[in-house]
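Missing here: one protein chain of the complex. Every other protein chain is in place.
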Amino acid sequence: MKEEKVFKDPVHKYIYVQDETIWDLINTKEFQRLRRIRQLGTSYLTFHGAEHSRFSHSLGVYEITRKIISQFERNHYEDWPKEERLLCLCAALLHDLGHGPFSHSIEKAFGTRHEDWSCRIVLGDTEVNEVLSRVSPDFPKKVAGVICKSYSEEIVVSLVSSQLDADRMDYLLRDAYFTGVNYGTFDLERILRVIRPYKGHIVVKESGMHAVEDYLMSRYQMYWQVYFHPVTRSAEILLHKVFARAKHLYDEGYTFGFMVEPILHLIQNRISLEDYLLLDESVMQTMLTFWSQEKDGMLGDMCKRFLDRKLYKYSTFDGEQEQLIQRMEKVMQEVGFDPTYYMEIDFPSNQSYDVYRAGENDDNLPILLLDHKDNLTEITQRSEIVKSISGFQMGKHHVYYPEELLERLNAEDYPDVWEMLGEQD
Amino acid sequence: MKEEKVFKDPVHKYIYVQDETIWDLINTKEFQRLRRIRQLGTSYLTFHGAEHSRFSHSLGVYEITRKIISQFERNHYEDWPKEERLLCLCAALLHDLGHGPFSHSIEKAFGTRHEDWSCRIVLGDTEVNEVLSRVSPDFPKKVAGVICKSYSEEIVVSLVSSQLDADRMDYLLRDAYFTGVNYGTFDLERILRVIRPYKGHIVVKESGMHAVEDYLMSRYQMYWQVYFHPVTRSAEILLHKVFARAKHLYDEGYTFGFMVEPILHLIQNRISLEDYLLLDESVMQTMLTFWSQEKDGMLGDMCKRFLDRKLYKYSTFDGEQEQLIQRMEKVMQEVGFDPTYYMEIDFPSNQSYDVYRAGENDDNLPILLLDHKDNLTEITQRSEIVKSISGFQMGKHHVYYPEELLERLNAEDYPDVWEMLGEQD
Amino acid sequence: MKEEKVFKDPVHKYIYVQDETIWDLINTKEFQRLRRIRQLGTSYLTFHGAEHSRFSHSLGVYEITRKIISQFERNHYEDWPKEERLLCLCAALLHDLGHGPFSHSIEKAFGTRHEDWSCRIVLGDTEVNEVLSRVSPDFPKKVAGVICKSYSEEIVVSLVSSQLDADRMDYLLRDAYFTGVNYGTFDLERILRVIRPYKGHIVVKESGMHAVEDYLMSRYQMYWQVYFHPVTRSAEILLHKVFARAKHLYDEGYTFGFMVEPILHLIQNRISLEDYLLLDESVMQTMLTFWSQEKDGMLGDMCKRFLDRKLYKYSTFDGEQEQLIQRMEKVMQEVGFDPTYYMEIDFPSNQSYDVYRAGENDDNLPILLLDHKDNLTEITQRSEIVKSISGFQMGKHHVYYPEELLERLNAEDYPDVWEMLGEQD
Partner (left out) sequence: MKEEKVFKDPVHKYIYVQDETIWDLINTKEFQRLRRIRQLGTSYLTFHGAEHSRFSHSLGVYEITRKIISQFERNHYEDWPKEERLLCLCAALLHDLGHGPFSHSIEKAFGTRHEDWSCRIVLGDTEVNEVLSRVSPDFPKKVAGVICKSYSEEIVVSLVSSQLDADRMDYLLRDAYFTGVNYGTFDLERILRVIRPYKGHIVVKESGMHAVEDYLMSRYQMYWQVYFHPVTRSAEILLHKVFARAKHLYDEGYTFGFMVEPILHLIQNRISLEDYLLLDESVMQTMLTFWSQEKDGMLGDMCKRFLDRKLYKYSTFDGEQEQLIQRMEKVMQEVGFDPTYYMEIDFPSNQSYDVYRAGENDDNLPILLLDHKDNLTEITQRSEIVKSISGFQMGKHHVYYPEELLERLNAEDYPDVWEMLGEQD
């Protein structure tokens, strides 16, 4: 490119584009589609600032990758394979290309996987494929390989997907910025200064351990404060149930008052690449808008709830799960709620830092510390803090149900239900 | 309310709700609809962070108004009419309630006015009206009066609409935050400290003049850097032309492959309140998605351009306007572009600070400085800076046209057009 | 006060003074003296931004206390003893009043304690005492009681000194701001929202546990990244040795080329309140400036090192401590360095969160979580993270010595010393 181009970005100030290929990829229609898909799905119903798109996140992942590589090059690290630069940048930019609208709910309802769609878009008959092919005929395959973690060079894959990758670094900073919480703000510049390529891995200088602890704590906090927020989960559950209902109605031969082809094909489980690229959150939201007028009462009701943000209420419970479910199902039916659509038990969990276990099949590359004698140590061996948040973190069980449920349940007749769902803080 | 409630907000950190009425208004479906309408319309195509909604802005205007009033009350200013508190807060919260999707383009294409719709929603058969009526039967009318600036107490109106109102203060800060530019960041706390009620006006302590200059300069900068950005204008123009084309097709009896009722009614100029409330940016975007497959080539092409962000290119020109237009129209037709839809002359302008002119019909209440001898002076009498940006600011004329135009125009055959549209920086 | 007054503050934006007593205290000469004492002692030699004074920190502690109390009052919490408001504010403002210049080094060299001096100033013949006495004759005693933690109401003491007090909250935010690191930035507003008075304690709502974890992690990070930074320690060690040398010289009857009374009295261990109030970092630094020209070579040399920032170098070691010390002392003497002044073994440690141990004498009030059934639980019972950083944290042993030492030690003749002090990262 004759001249470096920039995008104004609230998180990184500017995003610098220095390669024609990157510029062309950004301008493809498949990449522009990411503007119409929110990074955080239904979180905007909890944090009203969280309207940012996967487009902006993708640019951010690209920018962090560019900065990392630029630092590697400036320091002339010998273990850095210079020829992989453009591949890394393209994979970083495109790794989320296959995300659909409200991925969590859609994938759960219809069994699609965004990783697969990313590769289908990269390899299919698309503008993205055309741009990548111009680099070299096998370049699209390489990019898809990095995205699917099958590419042979671990160091390339780990820049984009590992416990300490450009993806996580951008989303923590970005999601913190747009939600307005400040848990996700770790010191990116410092992290960039302490990582380096070493014998095929990205490793962390021992003196950078506290910086990595800080980054992992940010992740831990963001999971519990933002990503697993019960109001967000409530909206996801509702969406999932809307689609489950629609599928059920279709299977029963119901005629929809409003339907568009890509959604129909999704329900019929025969969605094409072309259909998929038409799907975005506008289409989904529009479906909800017009389905709120459907003659099927339950479908209409659930769509209205989502649109008007009359989400299901939640209660925390510690007791015996089976018992609760059975009791809830019974009383819901007694007062006219179908528990299939009007109740859900949810149990969020996450592994903020997943310890690497030798011999096991684990996607997540561990974080390795490099000491001044060139020994590598997995970080939980050295940090009590990381150890304390590694492994399986358990959240609380929540039960979700319509706010009106308790109105219909007389406290005198149903004291046990009132106790179970008792006032929460 | 038993307990103050909060919303996490990136601009104000937290938004505090202390009145049941405010809480109930936020939870109406009409207010929730504002989540689905972007604050800055098509600006997200220029600044990818600018996805924030009118919902978040409306909360922000409410919060600033709340802070102003709280400061007035804390200082026991005698000229503050305490009984107007709730009215101010409600009007602040609801002032943008009538905004539709991509207001600029839609209003230009169909002649609707969001201010009118705000009042219709407040006064109509809506959840908002119901909540307001609970305060008192004439309360909805009062709120509508403040929004339409017909309410008798100037001081109430001026908190929500004046040269130094909560609306402007919030949008400057918010738009700066989400676009990532830092031109809009003036010192809100300082402004709050220097304003006070005085004989029916909101005035500024003389010692706060520099703070107000800073605020007005922020506005000036935001207009030229963000609001009038030619790429944003290009997208607005395209949208406007899409709707103009659709209207034209409808008038000619064209049968649309895809249409939904509220849009149809809009085109037919018989849109009801119920229809209007179904309109949001999702529906609009979905129209564009499916219209991109319409058999009418021009409609399809323009929709695709918008979706894929292949916007019209722009050139600046200083010369004779009429001549340019005529020449452009001619050559466009020669190479197969209908100039009605593929060309536009645009001329942005703004009045960063509009001087009050006695005797004239002017909506914009001026900024008055109060000196230590209790004299009021209009600010341009005292500040050279404000004077320099007051009155009419002229931007450059831009001509918008498809990027491919020049490809179709041989530089040797059309040297004058190449000259006119010559390379811009 | 007729009108609220403000101080512009980079951390809290503004500091609000609403009481005449607070205003008068700030204007006493004893409080103004805190402008001449840095909050972080020698840290400015590591982080050049860390020049901020104890004056600004003291205002910050006052402001956070004011905000906490204002929130308690706004929510009408019954367990909050309203009559203690002014006492809390005064104690918060004055709690660091007795700090001298470079407290760590001075206190170590001369055995003074800043807490004692705070009380002496509050109770002595001072402007501060005069202002406090105007409130009531026993008010100075009460304030001193809170500062020394002997006051009977735990809730009052704990606002100023506990594991979650206004002091710690301000210094973390302030030190992070001025050093430029971003480890110390937790969400103050959120912390304020989750604490409340409860049966004589300040407790934390259970749902605020993650916010407290975040705050404690900030402390942990600040300790390791800033407060224990080995370069800062090196400067403290040098200062301590300068004063140890001066004391030694005085005891030997040495005549100083430059001396001022307060320092002389300090060395003679007969410093009066009046002397103490003349001590500040300017006087100390001036002593160093002129002592750098003293005829005693060691004193002059050490002072020059401090002024020109030729601090002692440090090496980390893991091995047997006694052995190292003996060997180092021996070789230092061989090459002409007196190990008493030119060597130090240092071992930083901290307890980021100190668990309360029933029955033991522990100053630090624990953090208690209040659940929705009104049970109180000490936080380590609930948080793995807090548990992982509670108790004794061990840093590395460092040995400090002049950079020129190795130049004087031939690597061939002293291979073991080179090995011990081997190149560090």
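We just call them A, B and C in the order they show up, numbering each chain from 1.
Note that contacts are C-beta pairs under 8 Å (C-beta built on N, C-alpha and C of every residue); 3 or more make two chains touch, one makes a residue touch a chain.
The shown structure was predicted, so the numbers you read here are calculated from the model rather than taken from an experiment.
Undergrad: In the complete assembly, which of C:Q18, C:S207, C:T289 or C:T340 touches the absent chain?
TA: Of these options, the touching residue for the absent chain is C:T289.
Undergrad: Which of these touches the unseen chain: B:R120, B:K141 or B:K387?
TA: B:K387
Undergrad: Based on the whole complex, identify which of A:K29, A:R193 or A:R327 touches the chain you can't see.
TA: In the complete complex, the chain left out is touched by residue A:R193.
Undergrad: Can you list, in ascending order, the subunit A residues touching the missing chain?
TA: So the residues of subunit A touching the missing chain come out as 3-4, 6, 13-14, 74-75, 189, 193.
Undergrad: Residue-wise, where is subunit B in contact with the chain that is not depicted?
TA: So the residues of subunit B touching the unseen chain are 181-183, 185-187, 205-207, 210, 213-214, 217, 220-221, 224-225, 372, 384-385, 387-389, 423-425.
Undergrad: Give me the subunit C residues in contact with the hidden chain, please.
TA: Residues in contact with the chain left out: 7-11, 13, 27, 29, 32-33, 35-36, 38, 44-45, 47-49, 51-53, 55-56, 59, 177-181, 258, 260, 278, 280-286, 289-290, 307-309.
Simple rule for what comes next: only the chains that are shown with their structure count from here on.
Undergrad: What chain sits nearest the middle when you go by CA atom centres?
TA: Most central by this criterion: A.
Undergrad: Need the CA-centroid distance for the pair subunit A / subunit C, whole Å please.
TA: Centres of subunit A and subunit C (C-alpha means) sit 43 Å apart.
Undergrad: What is the distance in Å between the mean C-alpha positions of subunit B and subunit C?
TA: 51
Undergrad: Averaging only over C-alpha atoms, locate the centres of subunit A and subunit B and give their separation in whole Å.
TA: Going by mean C-alpha positions, subunit A sits 32 Å from subunit B.
Undergrad: Could you pull out the residues of subunit A that touch at least 2 other chains?
TA: Only 181 qualify.
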